[in-house]
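Of the protein chains in this complex, all but one are displayed in their positions.
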Amino acid sequence: MTIKSEPFVVNVGPQHPSTHGVFRLRLTLDGEKIIDADMVMGYLHRSMEKLAEERTYTQNIPFTDRTDYVASMTGNLAYVMAVEKLMGIEVPERAQFLRTIMAELQRIASHSMALGIFANDCGAWQTPVMHMFRDREKILDLFEMACGARLTLNYMRIGGVSRDIPDEWIPQAQKLMEDLPKRFAEYEDLLLHNEIIVARARGVGVLTPEQAMAHSVSGPMLRGSGVAWDVRKADPYAAYDKIDFDIAVGTNGDVYDRFVVRLAEMRQSLHIIEQALEVMPGGPVHERLGTATVQPGGQSIAPLAFRPPVGEAYARIESPRGELGYYIVSDGGPSPFRFHIRAPSFINLTPLKLMAIGATVADAIVILGSVDFVVGEVDR
Amino acid sequence: MPILLRGEWYDLRDLANPVRELIDGLGLVSEVDYVLWSLIASLAILTWLVLSVLAFIWIERRVVARMQNRKGPNRVGPAGLLQPVADALKLLLKEAITTRGADRLLFWLGPVIIFIPTIVVFAVVPFGESMVLADLNVGVLFMIAVAGIMTPAVFLAGWSSNNKYAMLAAMRTIAMLISYEIIQVLALLAAVIFIGSMNLQTIVSWQDEYNTWLIFIMPLALVAYLVAGAVEINRSPMDISEAESELAAGYHTEYGGIKFGFFYQAEYLAGFAIAASATTLFFGGWTLWGLEEWIPGWLIFLGKLYAVFFVYIWSRGTLPRLRIDQLMTFAWKFMLPLMILNVLLVAAEVVIWEETGASRNVALPAIGAVNAALAAVLVIGWARFLGHGSGRGRGYSATLTREVGKIYYTGAEAS
Amino acid sequence: MDSIELEHFLVVGALLFAVGLYMALAKKNFVGVLIGIELMFNAANLTFISFSRFVESAEPLSGHVFVVFVITVAAAEAAVALALAVLLYRLRDTIDVDRMDLLKW
Partner (left out) sequence: MEDTGTVVAFWIFAAITVGAAIGVAAVRNLIHSVALLIVTFAGLAGLYITLSADFIAVVQVLIYIGAIAILIIFAIVLTPRAGRHNQESFMLLPALALAALVAGTMIFVAFDTNWGAQRSEGFEGTATAIGDLLLDRYALPFEIASVLLLSAIVGAILLVRPEGPEEEAE
């Protein structure tokens, strides 16, 4: 029965189980159909970009942990790459490989969480999340071995990484590399071909490549729309140019394709890590800066305060969520003059309205889950 | 021999006997006697229900935890056994909040009304040979009718909360419950036509006499009944009315404290009610091919009931949720035609059996085989007709490429 | 008070019918009118069942059969009335029967 009903405004969030944090979506509904969708952001705004202008370059690294707190390795990496570019520092080979390995491990961990939460948004009662978290825990264990932290890692340093990995790290990582393919096969078996997930995700939240590019979308969302674009291939950084891997793309641009792309990327990440572990050379893991003062224990390689030359630099990497870029302007002082983050979570959310209109409430939640945003990064 | 025990007060195979003996021994007026007997029986059922709910809250959490690679509650009491008690205490001690703009009377009535049908159903459930509170001639119909009271209760709860999620969920729930009530009725109708009685005791003794369970005769009806039951008790993949990730907590979003506790408990009670009726109708109730002479019938019944309920726990731990329109399509386009066909088929079989006068040893296996084969053919064929292949055919994996910048988009398929 | 006879049920039926009649005639809201009609149906049903139970006849259950038919008709009536209410609302934005005074749609 089609009934002309009153437009009905529903606020999804800021306190809601599906907004992955404090994000607010204002939906105008006609029955169950969405006729308008507005995003309200800023509930988690911590003014990081401004705060960073008052701190030294080294002190800013922990901020990058806390923007995208689900993938702090990549946040670190993008920032230190920007500063290195600004100062013209060459990073040692081993550090490049360590960065690559860590970034890919982080990608697996982040995608695990994204897929689990996505299945949760499809209505699974926590089971996929818990299974995915099992893998994520193993990866966080590896991080803990390498740098002592599990979530806010603060591992990358300007000129390298904070410390070399311990001896038992590589065997443990290799053991994980052996386990994970079995798990991925299990997920593909249980989720990829799950009739209900297919029914919920296929044809929902379609984004054509034109729309995606017009909205400057990046990462798995762009690849889900069928555009083979990956910063790791297009503009290689760290050790990616020495490694052999593929870009996973979808063909329909719907929620299911984003899901499929993430699953495939996790396998590619494994592939990358395996190669990197094999060919990783020895040597130092950090480049000493000219004015460096070695701190007790030799942990920190960059001094607390140094002054890069006047200039600006933009470094971008492929974070689990998309193209993460740091734009830094230096006025020659000890802290950045301008510190800007191109946050993929934020930009990937922009076509949300486009995808949500015409869908149902349940679809909107699934679409939101497929964007895989982290509110810390959206609001910074 | 068990026969010697029949009817004696120490015959624990049927708990109704000792109670009857005790009350009859008092020599009261028949009215008082009747009231006393009803009170004791109701109290026994209530006690069992509450204990079962407490047990199953724990069991469900532990079982689902096993499915999810974690331990589940294990801190309060041995192996976390007291966790439900602690939860209940917490709910009792919480402040009872009423939202501003809520309809206070209906807000208060909602959890009360939803409790009634879930408990009243057990009045007609035969726990054992004489363990049935009200041996109604229209027991099957009574169960369906009473379960129907849940629908207005859900609406009143959702509407009176003055909350948009609750309202939206209430509307969804009503649409769902009404649709699946039809499926439920048709599924049970097939069983009733086949047995020729709506009395639950008669249905159990028929299955005992013919040494078969209805599940072997009409598997499709059982599946349909369990699916419709999952809708009624909000279990995955039909937990749309309290879809956590979409609508916070559905129609009881605004309820807190013990009022929420009522909804929580009513959900389990309704689950037990579905499991109890499925057990009675399709799994032979308290009989187990003669073993009920040795094992108390109520233990057999409870074992079967819990086994059926476990299916719901299992599905909750493993399945994602359907969308409301998909669920409605499933009800009206898929289940309804199949169920109508099923009823016609069963009716035809009954007539043919009567006309040919075949012996039961020939007729029952034949009917069972025909029904199972037809169910498989119908389900697969109808699904194909509606455009659903097997799940494996519909999923696919990503394309791998190295050509940066190339566009692989082929256009979205219609969902 | 110690014995219940046919008249008791008839009185209950009569009261129900009166309330239904009052609602059907006096309520402003279309839904109120609908409720009144349902109440009258129920009063009639109760009377049927009471006569069926108390009055000696060759086929006492005919009253029950009649009630089954009444319930069928009531269900059909409710469905059509719901459709009418929705249609009225769509056309006139109100379901107050007082405002349905144009003698045309």
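To keep things simple, chains are lettered A, B and C as they appear, and every chain counts its residues starting from 1.
In the analysis below, a contact is a pair of C-beta atoms (placed from the backbone, for glycine too) under 8 Å apart; a residue touches a chain by one contact, two chains touch by 3 or more.
Every value quoted in this text rests on a predicted model; they were computed, and no experiment measured them.
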Candidate in contact with the missing chain, chosen from B:V50, B:A145, B:I340 or B:L364: B:A145
Contact residue for the chain not shown (choose from B:W159, B:F194 or B:Y408): B:W159
On chain B, residues whose C-beta touches the chain left out of the figure: 31, 34, 103, 105-106, 109, 136-138, 141-142, 144-146, 148-149, 151-152, 155-156, 159-160, 171, 174, 178, 181, 198
Touch list for chain C against the chain that is not drawn: 1-23, 25-32, 34-36, 38-39, 42, 45-46, 49-56, 59-62, 64-65, 67-69, 71-87, 89-90, 93-98
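Please note the rule applied: only the chains that are shown with their structure count from here on.
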Distance between chain centroids, defined by C-alpha means - chain A, chain C (Å): 64
Gap in Å, rounded to a whole number, between the CA centres of chain B and chain A: 43
Distance between the centres, which are taken as Cα means, of chain C and chain B, whole angstrom: 34
Residues of chain A touching chain B in the complex: 8-11, 16-18, 29, 32, 119-127, 130-131, 134, 188, 192-200, 202-204, 206, 208-209, 223, 225-230, 233-234, 246-254, 257, 260-261, 263-264, 268, 360-363, 365, 369
Touch list for chain B against partner chain A, complex: 64, 67-70, 164-165, 168, 172, 236-237, 239-240, 243-248, 316-326, 388, 391-392, 394-415
